[in-house]
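Heads up, one of the protein chains got dropped from this complex, but the rest are sitting where they should.
So, subunit A:
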Amino acid sequence: MAEKPQPVRVLYCQVCSLPAEYCEFGSDFEKCKPWLIQNAPDLYPDLLKEADSKEADKVAQQLQSTALSSGSADGSAPSGGASASKQEEVKRLPGGKIKRKEKQEVVIEKIVRNKRKCITTVKGLELFGIKLSDASKKLGKKFATGASVVKGPTEKEQIDVQGDIAYDIVEFITETWPDVPETAIFFIEDGRKVAAA
């Protein structure tokens, strides 16, 4: 008797349903990009570079706007000098062990699958000394839904919450964990990082 072959698990894109490696040939590659950066970064290394350079641009922009301390010309970038200095403050929080220079921020992203169903991922709470298992329980309870701690694509743990709770979640986080300032919470929208505040 031949040996039983194990089924191969293919990474399907939750945006366009194709195997992730074929997203570039799908009907709307742009829409897949945020999901791919999160879930299949090694398939599209260029995307990551793209995102990184965008990020770098943003930082540069931020530095510039603090230096000049004039109103930013671009209204869509709500990154004033105030938020930058606040982030400096929260660096000295209890817990002590600051791993390298990881930016202390919470990143929230809504991931759509099958058109209607979606999950909201929350990353970075642990950077504020919050226990993820606790946080996951609280989130599940608050939004009456399933929430779990999972290993993200970069091997870092994140919380996946069933359903679209992206907009209520900010208030909940800042109320439940006062150590997390609203200015440190970001959304990923269309592959771009947007401040929640």
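Here is the rule we go by: a contact is a pair of C-beta atoms (placed from the backbone, for glycine too) under 8 Å apart; a residue touches a chain by one contact, two chains touch by 3 or more; residues count from 1.
Following the convention adopted for this analysis, contacts and distances are computed from a predicted model.
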{"item": "Absent chain [UniProt protein name; select from \"PUA domain-containing protein\", \"Dynactin subunit 4\", \"Multifunctional methyltransferase subunit trm112\" or \"N-acetyltransferase domain-containing protein\"]", "value": "\"PUA domain-containing protein\""}
{"item": "Touch criterion as defined above, residue of A:Gly26, A:Pro41, A:Gly140 or A:Gly163 at the omitted chain", "value": "A:Gly26"}
{"item": "Contact footprint on subunit A, counting only the chain that is left out", "value": "1-5, 7-10, 16-19, 21-22, 25-27"}
